[in-house]
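And then subunit A:
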Amino acid sequence: MWEKFVAESTRATREIVTDAAQFLPHLLEMLIIVVLGWLIAYVLRAILRSILRLTKFDRFSEHTGASRLLNQAALPSSSELLSRLVFWVAWLGFILLGVGVLGIVGLQQHISNFFGFLPRLFTALFVFFFGFLAASFFSRAALLAAVNADLPSPRLISSTIRTLLIILTISMAFEELELAEHTVLVAFALIFGSLMLGLALAFGLGGQDLARRYLERRFGRARKEEREDELSPL
Partner candidate 1 sequence: MAEESILTDDFLRELMNVGEVDILVGMPTYNDAATVGQVVQAVRAGLIKYFPRQRAVIINADGGSKDATPELVRAASISDLRQPSGLTALRTLHSISTQYPHGGENGQALRLLLAAADLLRAGACVVVSADSVNIEAEWLDRLLRPITNGSADLVTPLYHRHRFDGLLVRNLLYPMIRAMYGKRVREPYPSEFAFSGRLGSYLLGQDIWSEDGGNSGAEICITISALAGNFQVAESFLGSRGRIEHGPADLVHAMRQTVGVSFWLLDPTFPAWSATTGSQPVPSSGGGPQVTLEPLRINRKRLHQMFQVGVAELEPVLKSILAPPTLAELQKEAAAPQETFRYPDDLWVRTVYEFAASYHKSVISRDHIIQALAPLYRGRAYTFLVENIDATGEQTENKVEDLCLTFERLKPYLLEMWDGRK
Partner candidate 2 sequence: MKLLRSKPRHPPFVGFADFYFLGSLNLVMPQTAPWYQDAIIYQVHARTFYDSNGDGVGDFRGLAQKLDYLQDLGITAIWLMPFFPSPLRDDGYDIADYRSVHRNYGTLEDFKSFLDAAHQRGIRVIIEMVLNHTSDQHPWFQESRSSRDNPKRDWYVWSETDTRYRGVRIIFLDTELSNWAWDPVSKEYYWHRFFSHQPDLNYDNPAVREEMWNVMKFWLDMGVDGFRLDAVPYLVEREGTSCENLPETHAVLKELRAKLDQQFPGKMLLAEANQWPADLRPYFGNGDEFHMAFHFPLMPRMFMGLKLEDRKPITEILQQTPAIPDGCQWCLFLRNHDELTLEMVTDMERDYMYDEYARDKNMRLNLGIRRRLAPLLDNDRRRIELMNGMLMSLPGTPIIYYGDEIGMGDNVNLGDRNGVRTPMQWDGGWNGGFSAADPESLYSPLMLNPVYGFQAVNVHSQKRFEHSLLSWMKRIIKVRKSAPVFGSGSIEFLYPANHRVLAYIRQLGNETVLIVNNLSSAAQAVELDLKRYKGNILIEMFGRNIFPRIGDLPYLLTLGSYQFYWFRLRRI
């Protein structure tokens, strides 16, 4: 009994030791790959940084307006952002490569899935990012235009536009990720439809008076203005 136990234990231990002995080089390999990957990624980032600096990428992005958007999103400069992104993607790739070396069954599959998913993730992030920026830009543009054109409820107009754009962005991003695309689409359609209906009802019923007053004010004033002297700002 005891002997059997000892024999089993010895065998198990030997197996573990053997396994460990088999596994340890893999681990070492992985660590080396990860460290090497960090080095390579670091060098890549440095190279990219100097290339971008040499090609005056920041000025280019300033001209295209991207810098302004990044600035507003409290992100670092575009060249810095790009270098960091490359660094992380490269290093992450090496880490995953290292993990793959471990030879853990199942993990391999996930890793290849991850690499396959990566481009779409980037695209979705991209859509997200610019979608949010566009939403804030256009909602502000609408707000300013409405204020300067003396339209009623500029904030309402502005936030409506912002909401719609954000929803649109989310649905686009989800579609890109191929996640619950139908749900999102339906949700978008529902919200958009109800919003329009709500607006129609608001203007049609609740806002009847408001709408009338507004129209009166617009055209009534226009007629009155003609009798006033034009004040040229220049």
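Some observations on this one:
Assume a contact is a pair of C-beta atoms (placed from the backbone, for glycine too) under 8 Å apart; a residue touches a chain by one contact, two chains touch by 3 or more; residues count from 1.
How these were chosen: all candidates are chains of the complex that A comes from, given by their letters.
Note that this is a predicted model, so its numbers are computed, not measured.
Interface record for this complex: partner of subunit A among candidates 1 or 2 is 1, by the touch criterion. Of all residues in subunit A, those touching candidate 1 in their complex are 65, 67-68, 71-72, 137, 140-141, 143-148, 150, 154-155, 221, 224-225, 227-234.
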